[in-house]
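On to chain A.
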Amino acid sequence: MITLTSIPIHYYLVFCSVLFSIGVVGVLIKRNALVILMSIELMINSINLLLAAFSAYNNDPAGQIFVFFIMVVAAAEVAIGLAIVVLIYRTTHSIDINVLNKLKW
Partner candidate 1 sequence: MLTVILILLPLLLSLIIIAIRREKAIRQFALAGSLIEFGVAVAAFIQYKTSCHCNLLFTADWLSTLGVSLKFGMDGISLLMVMLTTFLVPVIILASFRHSYHRPAAFYSLILLMEMALTGVFVSFDGLVFYIFWELALIPAYFICAVWGGNDRIRITFKFFIYTFTGSLFMLVALLYLYFKTPLPHSFDFQWLYAATLTPVEQTWIFGAFFLAFAIKIPIFPLHTWQPDTYSGAPAAGSMLLAGIMLKMGIYGMIRWMIPVCHEAVQQYASVAIILAITGIVYASVIAIRQSDMKRLVAYSSIAHVGLIAAGVFALTPNAMEGAVIQMVSHGINIVGLFIVIDIIEQRTGTRTIGSLGGIAVKAPRLAIVFMIILLGSIALPLTNGFIGEFLLLLGLFEYSMVFAAIAGLTIIFSAVYMLWMYQRTMLGKTNETTEKISDLSWSEMAVFVPLVIMIIWIGLFPGLFLDVALPDVMQVLNYIK
Partner candidate 2 sequence: MTEIIILIPLLPLLGFLILGIGFRTIPKKWTTLIGPGTILLSFILSLITFINTLSNHQIFIFSNQHISTSAHQHIYTSSHYLFPWIHIGPLDIPFAFLVDPLSCLMLLIVTGVGFIIHVYSVGYMKDDPGFNRFFAYMNLFVFSMLLLVLGANYPIMFIGWEGVGLCSYLLIGFWFKNQEFNNAAKKAFIMNRIGDLGFLLGMFLIFTTFNTLSFEQVFAQAKSMPMGDATILAITLLLFVGAVGKSAQIPLYTWLPDAMAGPTPVSALIHAATMVTAGVYMIARSNILYVLAPTTMAVIGITGLATALFAASIAIFQNDIKKILAYSTISQLGYMFVGLGVGAFTGAMFHLTTHAFFKALLFLGAGSVIHAMGGEQDIRNMGGLRNKLPKTWWTFLIGTIAIAGIPPLSGFFSKDEILLHLFGHSGPMWVIAVTGSLMTAFYMFRLLYLTFFRNFRGTDEQLHHLHESPPVMTTPLIVLAMLAAVGGLLNIPEIFGGGSWLSDFLAPVFADAAAIAVPPVLMSPATEWLLMGMTLAGVGVMVFLAWNRYVKQQPQLLPDSARRPFPVKLISKKYYIDELYDLIISKPVLRMSRFLHEVVELRLIDRMVNGVGNMVVWTGNTVRFIQTGNVGFYMFIMILGIILILFLNILI
C-alpha cells in the first residue's frame, strides 16, 4: 500500500517549494488583484501540504492540526481580501493593483 510516507520527504519538500515558488512568481508578475489573491492561496496551500507531509513523517499530529488552523485563517484572509478587492473596484473600477499609487515618496 502506498502510504504518504512511502514517498521520500525530499519529494514533498521540492514539490512544495516549487509550488510555493509558482505562487510567489504569480504574485510578482500578475497585476490583477484576484489572481494575486489566488497565487497567495497557492503559496499557503503548498505550505499546508508540506506541513501535512512533515506531520506524517514525524508522526506528530500537531502539523496537521496546524493545517486546519491555517485553512481557517486563510479563509478569513480571503474573505477580507475579496472584500477589499470589491472596495477597490468600487472606487477605481479596476482591480489592477498598480492603479492605486497615490501614496508614495
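Candidate selection criterion: all candidates are chains of the complex that A comes from, given by their letters.
Following the convention adopted for this analysis, contacts are C-beta pairs under 8 Å (C-beta built on N, C-alpha and C of every residue); 3 or more make two chains touch, one makes a residue touch a chain; residues count from 1.
Note that the coordinates shown come from a computational prediction; the quantities given were computed from them, not determined experimentally.
Asks: Which numbered candidate touches chain A here in the complex: 1 or 2?
Replies: 2
Asks: Given the complex with candidate 2, which residues does chain A contribute to the contact?
Replies: Chain A reaches candidate 2 through residues 24, 27-28, 31, 97-98, 100-105.
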